[in-house]
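This report concerns only the one structure given below.
The complex appears here without one of its protein chains, the remainder shown in place.
Presenting chain A:
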Amino acid sequence: MKTCLVVDDSKVIRKVARHILETLNFRVSEAGDGKEALDACLVSAPDVVLLDWNMPVMSGMDFLRALRVSAVTSRPKVVFCTTENGMAHIRAAIEAGADEYVMKPFDRETLESKLQIVGMA
């Protein structure tokens, strides 16, 4: 079973994403900000990180940059999942090492499609 870490400061979004991911046969864990997520990855890296952009303590972008230079030896796929839907943000995310990008609001089909693109569904 593949694992996915859902990183979002909204409990509602985490709950919705968890529900969808579990129907796609993922084992799901959650983090409320980038720092929590980085700590979780250092203990046990997931296969995929579903990552919000704007969060307190550590943003999604800061998390991604830290992850890519961290001691996490596996390379989790990182899928941004954010309301930052402009071209400049998308380009910046890809340049920072994101594998895919989900523009909120999202539904099951969108999430499944993006996870298939990164080879995880």
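Rule of thumb we're sticking to: contacts are C-beta pairs under 8 Å (C-beta built on N, C-alpha and C of every residue); 3 or more make two chains touch, one makes a residue touch a chain; residues count from 1.
One rule holds in what follows: contacts and distances are computed from a predicted model.
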Undisplayed chain, where the name is taken from the UniProt record, one of "Raffinose/stachyose/melibiose transport system permease protein", "Acetyl-CoA acetyltransferase", "Sn-glycerol-3-phosphate ABC transporter ATP-binding protein UgpC" or "CheR family methyltransferase": "CheR family methyltransferase"
Which of A:13, A:37, A:64 or A:102 contacts the chain that the document leaves out: A:102
Touching residues on chain A - with respect to the absent chain: 85-87, 90-91, 94, 98, 100-103, 106-107, 109-110, 113-114, 116-117
